[in-house]
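Structure record follows, encoded as structure tokens.
Removed from the display is one protein chain of the complex; every other protein chain stays in position.
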Amino acid sequence: MNTVVLLTCTGLGLGALYFLIASGLSLIFGLMDVLNFAHGALLSIGAYAAWWAATDGGLGFWPAVPFGVLVGTAASVLLELALIRPLYARPRDQILATVGVGLALPALITGVWGSDARPFPQPAALSGTVDLLGAAVPVNRFVLIAAALAVLLLLRLFLARTRYGLIVRAGVEDRAMVTALGIDVRRAFTLVFAIGGAAASLGGALAGLYFGSVNPSQGTGLLVFAFVVVVMGGMGSVTGAAVASVGVGLVQQFANYYTAAGLGDLSVVVLLAVLLLVKPRGLTGRLA
Amino acid sequence: MSLLTVRDLRVVIDGLHILHGVDLDVAATGVTALLGRNGAGKTTTVKAVMGLVPRTGTVTFDGTDIGRLPTHRVVRRGIGYAPEDRGVFAHLSVAENLRLAERDPHPAYDLVHELFPELERRRGQPAGTLSGGQQQMVAIARTLLNGNRLIIADEPTKGLAPKIVTEVADVLARAAETVPVLLVEQNLALVRRVAGHCAVLADGRTAHQGDARALLADEDAARRLLGVGAHRPAAPAAPEGGPR
Partner (left out) sequence: MTTHLKRWWPLALLLALAAAPYSALPLPGLLDGPLGSPGSLQLIALCLLYGGLATGYDLLLGRTGLLSFGHALYFATGLYATDLAMLEFGLGFVPAALLGTACSVLLALVLGAVSLRVTGIGFSMVTLAFAQAGAILVQRNPGGYTGGEEGRSAPAEHLPDALIGIQNTANLYWIALAYLVLVLAVVHWTVSSPTGRVWAGIRENERRVEVLGLRPYGFKLVAFTVSGALAGAGGVVYLLLTGGATPQAAGSDATLALLVMVVLGGSGTRWGPLLGGVLYTWAAHRLGDLANSGSVAELPSVLRVPLSQPLFLLGTLFVAVVHLLPGGLAALPARLRPGRAARAAAPVTAVPEGAA
């Protein structure tokens, strides 16, 4: 029982992390058809910015997280404006550009801070465990889950209640028609990149908490699993991404624990292939 | 005096030449009909005017060149567009579909609700669950919300029941009293009723421009240019060759 509770909480925490990456990825793909291979690098930027602010920057953990989010968001907006926007007429080249950024940024981080994992400062309030149904669950799991829930709620409010949310939902269905109503859909592109960058870098800062350390390839490693979540949840669907995140996180944790190590990861990746093959339309989902 | 002037409009998509030089003049008042057989390039022509497909040639709207503007800026010049497939966002509600089209500070909801009382009743319903005629109403309503200087409607009566066709025709005729309309249409009875000027496309080129009723009264010319007598072909219209 203890183990089940612990695995569930850890799986949910991991799922929360996936959601923070996948929600933005899903919106970006849904609206722009850009599979953002640089999204993992954005997570790493958020993670290292937060780590730097909390250690060398001397800000302490709590201000360091928003600092990381700010830097990650700025990087994401810059990426869209400088590298993605000039390539709107060349969709494949947009993906290639993100591949290049996804390679270059972690390398730059390695150049500055080295390739070894750096311990992430754990604030006292979050370093302990909570007794839940007899299991000692690390507090940071709950922090991640709460953060993911908050992001989910904010995203749903944004999509349902704001004009730009409306534009994004319409653009996921038919981007050309949105422009044919006199709307400059490129602003929505920049906006979803900002949202995606913010969520991913928040995920990065909290991943430092979850894993206890940051390393340059962390984001890229998580990216593949985020792809699984995006496809499972339906491209462009935030709620779908949330449900799929939970599913993938739990499956991975339980399978890794109860079967051979690595089998959970393997099954999730194979699941991606199977899903795409069985339901190729999973790539053209709807917003909910 | 024409409001919209198109000269030597050419469109190439994926290496395929779809338009080879279309000329088109849209009158500053009333309805101008754009006619032609299936695959002649009517839908591609209006998409090219809207900037929805890559194009060359000149497109002049009210004296200014709009041939290089991106779509949203073409629209903001005052062109309302109801596309062939209606372009309704199926997962958005009727109200959201309309709200998305708002550009003016005071959108003309009074007019829209007067013309389409049904849309007001169904405002919360997802547009995808509407009937074809209701979806067409949404598409036309979106062009009427703002003070447009031209409305382009691409086959607004396609696939609709006769009663609804009449309803749509009434609305177009009423709209044309205040704003010029470019109408792509296969229903020649409707064209005869509402259109003044017309242009006929064949194989991606302009084959004829002139008075719509005169053309339709001339059985030989109508058969030669449109492939029909002056009535609607019995077979359902096949989709045109151009991309969506």
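As written, the chain order gives the labels A and B, with residue 1 at the start of each chain.
Convention: contacts are C-beta pairs under 8 Å (C-beta built on N, C-alpha and C of every residue); 3 or more make two chains touch, one makes a residue touch a chain.
Because the structure is a prediction, the values reported are computed rather than measured.
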{"item": "Touching the absent chain when the full complex is considered, from A:Leu81, A:Leu103 or A:Ala117", "value": "A:Leu103"}
{"item": "Residue among B:His17, B:Arg68 or B:Arg174 touching the omitted chain", "value": "B:Arg68"}
{"item": "Hidden partner chain, residues of chain A it touches", "value": "33, 35, 37, 83, 86-93, 95-97, 99-108, 110-112, 175-180, 185-186, 220, 224, 227-228, 231, 260-262, 265-266, 269-270, 272-273, 276-277, 280, 283"}
{"item": "Touching residues on chain B - with respect to the absent chain", "value": "12, 14-16, 51-56, 67-72"}
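Keep this in mind: only the chains that are shown with their structure count from here on.
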{"item": "Between chain A and chain B, centroid-to-centroid distance (C-alpha), Å", "value": "43"}
{"item": "For the chain A and chain B complex, residues of the former touching the latter", "value": "163, 166-167, 169-170, 173-174, 176-185, 286-287"}
{"item": "Contact footprint of chain A on chain B as seen in their complex", "value": "50, 52, 70-72, 75-76, 81, 83, 87, 89-92, 96, 99-101, 103, 142, 146"}
